[in-house]
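Heads up, one of the protein chains got dropped from this complex, but the rest are sitting where they should.
Just so it is clear, A, B and C label the chains in written order, and each chain counts residues from 1 on its own.
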Amino acid sequence: MTQLIWLTIAFPIAGVLFNGLLGRRLGHRVVSVVGPLMVLASFVVGVGAFADLLARHGEAVNVPLWTWAAIGSFEVNLSLLVDPLSVLMVLVVTGVGFLIHVYATEYMVHKDESGHAHPDRDFARFFTFLNLFIASMLVLVLGNNYLMMYVGWELVGVCSYLLIGFWYDRPSEEQAPIDLGEGAEPVKLPPLLSPAASGMKAFIVNRVGDVGFALGVFLIWTTFGTLQFADVFSQVPHMAEAMPAVLSWIALLLFIGAMGKSAQIPLYVWLPDAMAGPTPVSALIHAATMVTAGVYMIVRSNVIYSHAPGVSMFVAVIGAVTALFAATIALVQVDLKRVLAYSTVSQLGYMFMAVGVGAYTAGMFHLTTHAFFKALLFLGAGSVMHALHDVIDIRRMGGLKNKMPVTWLTFWIGGLALAGFPLMSGFFSKDEILAKAFEASPVLWGIGVLTAGLTAFYTFRAIFIAFHGQPRDRHLYDHAHESGPAIRFALVVLAALALVGGVLGLPAFLGLPHALDSWLAPIYATGEHAAAAGEHGLSLGLELGLMATSATVAVLGIVVAYFFYVVNPAIPRRMARSLRPVFVLLANKYYVDELYNAVFVQPGLKLARGMAQGVDALLIDSVLVDGLARLVGQIGRQVSRLQTGYLRHYALATFIGVLILVGYFFLR
Amino acid sequence: MSQFLLSALLIIPLIGVALLVLIPRENKDVLRWTAFITTLVNFLVSLPLYFNFQSGAGYQFEEFAAWIPALNINYHLGVDGLSLFLVLLTTFLSAVAVLSSFSAITEQVKEYMALMLLLETAMLGVFVSLDLFLFYLFWEASLIPMALLIGRWGGERRIYASVKFIIYTMAGSALMLVAALVLYAWGGTSDLPVLLQTLDLPAWLQVWLFFAFALAFAVKVPLFPLHTWLPAAHVEAPTAGSIILAGVLLKMGTYGLMRFAIPLFPAAVPVWTPLLVTLAVIGIIYGALVALAQDAAKKLVAYSSVAHMGFIVLGIFSGGPQGMSAAVLQMVNHGLSTGMLFFMVGVLYEQRHSRLFSDYGGIWVKVPVFGVFFILAALSSVGLPGMNGFVGEFVILLGTFKVNWVAAAFGTFGIVLAAWYLLTAVRKLLFGPFNPANSGLRDMNGRELAIAVSLVVLFFVIGLFPQLFFKHITPATDALAERVNTTILAWR
Amino acid sequence: MEQTLFLLIAAISVIAALGVVFNRNVVHSALSLLVNFCALAVLYFMLNAQFLGIAQILVYAGAIVVLFLFVVMLLGAELGEKVTSWLTVQNGVMAVLAVILLTVIGTAVFESVIQGARGDFTPEAVQQYGQVQLVASALFTDYVLPFQLVAVLLSVGVIGVIWLAQRHQQSSARREFHD
Partner (left out) sequence: MINQVPVSYYLLLGAILFSIGAGGVLIRRNAIVILMCVEMMMNAVNLTFIAFSRYLDSATGQIFVFMVMAVAAVEVAIGLALLVELNRHKQTVNIDEINSLKG
């Protein structure tokens, strides 16, 4: 089955062509079958490849496709790499992807009161792009050289652009200001970007990251002369002695690409605005798969990063800071999807912290579990939106648990996993990261634990406001209803995965094998395992202690949230009033968007206008080019004035000519 | 038969013109279809060029006939890796241009079609001639039809644009003529292959001759400071005129650099490379920035051409074979994607007669098929992997990075700006709330669809299988790069 | 003796020349032109060019000056510019220029020795064959082509003048028709 791995890409592309060309004519039912079917087929092939790989004990296999380009020393042969890491990603992408496709078949169909289904006007186009995304993600994950990774990198960027801007004709929406009660002046919130604008913002910010990635790839080719992973990684140890600086530069440049794609500190601004896209898109692209591409890239190039300790530490620091930063913003968000968006940025920070300190397996483990419970949470939020006619502002929800039991229950499971409640999948993966972070530096661990607490708090703040307490908008509450079978199916499966996900990486002291670690071991074997991430440096007691602290912090977060929003809702308002400046700062997302707009966007446009009118139209065009033409015109006019029309002048001119000639000849 | 192929390519359009003369002026459709069939036949005749082209480094399909024996100037045609795909691009785009102007041009169709065919001959002549004066003859000949096309069927300020176009290019190429004469004096002949073997000019002369040639080509490319004729010409030119102007005429500049300037004066290359690379990089950033500030679709695409051609020049002077062969492929890519962008803008212009973004907005809902193709064209121009733009840009930047990483860094930053202005254009045209003024728009008809589909198919073929093209281009560019490098070593 | 005669005639011609230029009345300047031509004719005689002397009197003095007077009469004598005084700045400049030309040619005349192919047209030959025969023989042997051309020139000139004059009648005729 491994040799057929290219089918995993071929199926979605077939889906793209089918839905793209015929979808509009064949109606939404056919499209809603073809779309998910293609992804399921890929999943099946993925599982087949997984089985083969198990039989081969994780030994990588290259499936060559065709020679892309061969110019002198630049030789790129497209081929797919089937090894533990890529199969894991394939399973995650196609598995979660399939569930989200099924979910979307119902989500994109609006039911009016009479139960009559109105599919979205561009139903076929939605599934075409969704399949295109799966195909691009698989290209990124399965490619066996940096060029294919870059190709996938850009393709997923374009797909996210197309899908965020799916409802391209919707204008930007104003957000109602937050009232803090007792006559305090309500806090104004910035408007939400329109889908078209946020799509473009996402693409351009990604592109800024891609520039770094591209330069990294060029540097790799310039130093190693090849782009194939295997060849590059084999030369890395020798290069580490020869030119360590180049290696760090490569690692840094590739990480800039990861920053853009996985929304880390400087380039994260596009992810919250990406929520303007339909919720399945947010779930698939902005939670489970695309944003994890950065983590995958670092884990794939673990050999480079383990030989560039400086940059790895930088990665870890960026990850930790992003985690904390995003968590603080999530505390005050009023839009359910934006709470989850900042939570994703924060969790990605965790993953980068893990891979930064060399705990690649922990990073991948958290990536996998995060894919499950974050997709679940997003789909839950989508189910709520679907029921409340696209209202996502939690201040208008309340008491939905009795109206939407399944969504409420699955949302709880997702919330617990995200918060890191003991025995949930999130707990194991986050705890492993914190353990490894503690090994690297207690400061990182401190930030991690603090963020874990905040995560628990804001997750359950949203749950309690939305599902518990009294309904705040009676009209909406009456209309709320549980979602249809497709949505519930997806929610339940994902909830199950979120529950059992932990089994992939049980801690060593339980005696059970750490499944993921043994599974991913081969990909580290290529480069000797520099960081001693494999065996535990910590004593058993210390590890138990760490696990206990992270568990208590999670539970504490939940209890505080319960106390704040269910027992005595007035408290958060009073706190907000007293800490007003902090609250306003968080509500406006530290004014980062406004900062970027003022520093990059506006000056860029002003420079563009300056160049267009000033330099181009004025300086070069009218002054130099047309100016030259006018100059020639003037010279012409001046010379013509010599023809005065008076004979005397002509006679005089002739006379002077004669005089000169005579003078010259006679006096020579 | 195959050894008269190139002359056949030149003559078929002339036969077409003869046919047009016979057809009375009234039945316009007969005129249009005759012209189109001629260009189609010419395209089909040019296909064998690709199929039985042995990818060696030498000139193929050579034709030699004494033209002015006394002065040792002769009618010498030939094709090699550099010009093969440009010939195919010319014949293909001419067919596309003629087909796209069926509904756009209503008055004086006979003259219009005749000029298009003459233009095709002139352009093909430029790419296949291996004799300096023959090249110069076709180079100037290509000016006249294009100027008339802009002058007669253009927009409001068409006279200004066409006059500026002619004078700007003529001024540049006048210097080239002088240099050609000097070269002829030194070399004794104007035959390129002979000159390449026998020529040994002193270094200082090579520097000046290179300057003269490069100036003429830089005007045509257009390179940064000499580009202001392009937006004026594009905005005023009819759609088909723009397609040909952007698609082929700009390539004559870069082709000229690689065919004449670099091989004939290799010693001058290291002297001029820093300046030209800097101008190219400025062109990339500057073109993108100015494009960002445009409020008319056609002007935006025109400035995007300035930016894209900047990439090509960057590739040519990157020194390595990668940069050069990618530059040749990028010429073809730019011809196709910018040609399609102009075609799409033309489709809109024909119905709404306005080029300003403000008149459009949210039209994707009204013209879905058009929307899809426009986005594909924009993405190909932005350099989306899997399509043609990416192949050229990526490999050019790769090649340049090895030699001069600062220029490559700026160039790579250029693709961000490219994304910014092109996607802004897409957003202003297609996205956003529907502008009721466009309610009369109809989606693409069969003819337009045929053009769009054929172009998009080519985008993906080049994007996914560039090796089909590189295998023919690389030998020629390797020879070129090797010639420049050996001279530098010997010279130094 | 001859020298004094030459100086006398030269003085007369110079004064006549100045008269032509500085006379307010066109008729007077025409008459002084006549005097100048006659003085020159005498000089030709002194230079052993009797035929040309006669020709000079016939052509220049007789025909051209008469033509001038005829035209002056036709157009009315006073139509020239009302010259108030000769001492304007412009005239001064022109005069200076004329003097400069004179000095330039003058110096050249004195320095460079006249040399050239000495022909056979010596005074003795003149005595023997007669001046007109000699000139005629030269004219009709090696200069016959210029001679023909002059003939053509003269006829063209005549036709030209007639045409000009004739056009003059038509236009005036046509003008009456229009007015």
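Operating definition for what follows: contacts are C-beta pairs under 8 Å (C-beta built on N, C-alpha and C of every residue); 3 or more make two chains touch, one makes a residue touch a chain.
None of these values were measured; they are calculated from a predicted model.
Q: Which of the displayed chains are touched by the chain that has been omitted?
A: So, taking every chain into account, the missing one touches A, C.
Q: Could you pull out which residues of chain C are in touch with the chain that's been left out?
A: Output for chain C: 2-3, 6, 10, 13-14, 17-18, 20-21, 26, 29-30, 33, 36-37, 40, 43-44, 46-49, 51-52, 55-56, 59-60, 63-64, 67-68, 71-72, 74-75, 79-81, 86, 90-91, 94-95, 97-99, 101-102, 105-106, 109-110, 114, 116-123, 125, 134-135, 138-139, 143, 146, 150, 153-154, 156-158, 160-161, 164-165, 167-168, 171-172.
Q: Pick out the residues on chain A that sit against the missing chain.
A: Spelled out for chain A, the touching residues are 640-648, 651-652, 655.
In this text, only the chains that are shown with their structure count from here on.
Q: What chain is most central when centres are computed from CA atoms?
A: Ranked by how close its C-alpha centre lies to the overall one, first comes B.
Q: Which chain pair shares more contacting C-beta pairs: A-B, or A-C?
A: A-B
Q: With chain centres taken as the means of their Cα atoms, state the distance from chain B to chain C in Å.
A: For chain B versus chain C, the centre distance works out to 72 Å.
Q: Chain A to chain B: how many Å between their CA centres?
A: About 38 Å, centre to centre.
Q: Let me have the rounded angstrom distance from the C-alpha centre of chain A over to the C-alpha centre of chain C, please.
A: Those two chain centres are 104 Å apart.
Q: Mind pulling up the chain B residues that touch chain A in the complex?
A: The contact residues of chain B facing chain A are 164, 167-168, 225, 227-229, 231-232, 286, 289-290, 292-294, 320-322, 325-326, 362, 364-365, 368, 375, 379, 384-386, 390-391, 394-395, 397-399, 401-402, 405, 408-409, 412-413, 415-416, 419-420, 423-424, 427, 430-434, 464-467, 470-471, 474, 477-478.
Q: Quick one: in the complex, what on chain A touches chain B?
A: Residues 24, 66-74, 121, 147, 150-152, 154-155, 158, 161-162, 165, 168-169, 171, 194, 196-197, 200, 203-204, 207-208, 210-211, 214-215, 217-219, 221-222, 604-605, 607-609, 611-613, 615-616, 620-621, 624-625, 629.
Q: Can you tell me which positions in chain C touch chain A when the two form their complex?
A: Going by the criterion above, the answer is residues 94, 97, 100-101, 104-105, 107-108, 112.
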